[in-house]
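Coming up: chain A.
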Amino acid sequence: MSEVSALSALIGVIRRDLKLAMRRKSDVLTTLFFFVIVVSLFPLGIGPEMDMLRKIAPGVLWVAALLATMLSLNRLFALDYADGTLEQMVLSSVPLGLLVAGKVVAHWLLSGLPLTVLAPVLGLQFDLPAGSLAVLVASLAIGTPVLSLIGAIGAGLTLGVRGGGVLVSLLVLPLYVPVLIFGAGAVGAQVSGLGAGAHLSLLAAMLALAVFFAVWATTIALRIALE
Partner candidate 1 sequence: MSRRLINWFKYSSPQTFYPLAGKMIPWFATLAVLFGAAGLYIGFFVAPTDAQQGEGYRIIFVHVAAAWMSMFIYLVMAFWAALGLSLNTRLSGMMASALAPTGALFAFLSLWTGALWGKPMWGTWWVWDARLTSSLILFFLYLGFIALQSAIDDPRRADRAGAVLLLVGVINIPIIYFSVQWWNTLHQGASVSLTKAPTMARTMLWGMLLMVLSFWMYAIAAALYRVRCIMLERERNAGWVYELPEVKS
Partner candidate 2 sequence: MNWGGPAEFFAMGGYGFYVWGSFGLAAALMALEPLLLRHRRKAALTELKRELAAKQEATDEE
C-alpha cells in the first residue's frame, strides 16, 4: 500500500466518523454538557472562596475532562461493531492500525478538542489567571489525545461485553492516572511559579508512546473481539 492511499484511507475514516457523528449531534453535545455541568457543580459543593477555587481548578477541570472522555468511549467502536461495519473494516485491505488511528482521531476531534476549547471559559469561573489558562489549554491539547488513545484499548476490549460502559471505566481510569497527574500538575506548577515546561514535555512523551502502543494494542483487542 502506497503512502498516498494510506493517507487517503486515514482521512476517509476520519471523515466518515465525523459525518456519522454529525447525524447524531446530541451524543457529542451530551459529553460537552456533562463536562460543563460537572465543573460548575464543584463551587456549589465546596463554597465560593476564590482562593480555594483557584487552587482546585486544575484538578477539577482535568478530572471532569477525564470523566467526559470516558463517557464518550463507547461511541468509538460500539455502533460499527453492532451493524457489522467493523468486521468489514478488519477484513478490508487497509491496515487495521490505520483504521484505529483514524477512529481515534475522529473521537478526539469530537470530545477532546471541544473540551480543550471550552476549558478556558470554565477556568474563568474559577478565577484562573491568563497564564494558567494558557497552560491549561496546552495541557489539555496534549493530554486529551492520550485519553482517547488509552480509552480505545478499553473500548476494544469491552466490545459487545455485558455492562461494557461501566467496565470501561474500571479498566481505563487507573491507566489515566499519569495523564491526570501531569496534566493538572502542569497548571499547578504554572500557578506556583515553577513553570510548566517539564510537565508538558512529559505529557508529550506519553502521547508519543501512546500513539504507537495504544493503537497497536487496540488492533489486537479488536481482532480478539471479532474472532
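Note that a contact is a pair of C-beta atoms (placed from the backbone, for glycine too) under 8 Å apart; a residue touches a chain by one contact, two chains touch by 3 or more; residues count from 1.
As a selection rule, all candidates are chains of the complex that A comes from, given by their letters.
Bear in mind the structure is a predicted one, so any value in this text is a computation, not a measurement.
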Inset, instruction - Pick out the one candidate among 1 or 2 that is in contact with chain A within this complex. - result: 1
Inset, instruction - Report the residues of chain A in contact with candidate 1 in the complex, numbered from low to high. - result: 153, 157-158, 161-164, 167, 170-171, 173-175, 177-178, 181-182, 185, 188-189, 202, 206, 213, 217, 220-221, 224-225, 227
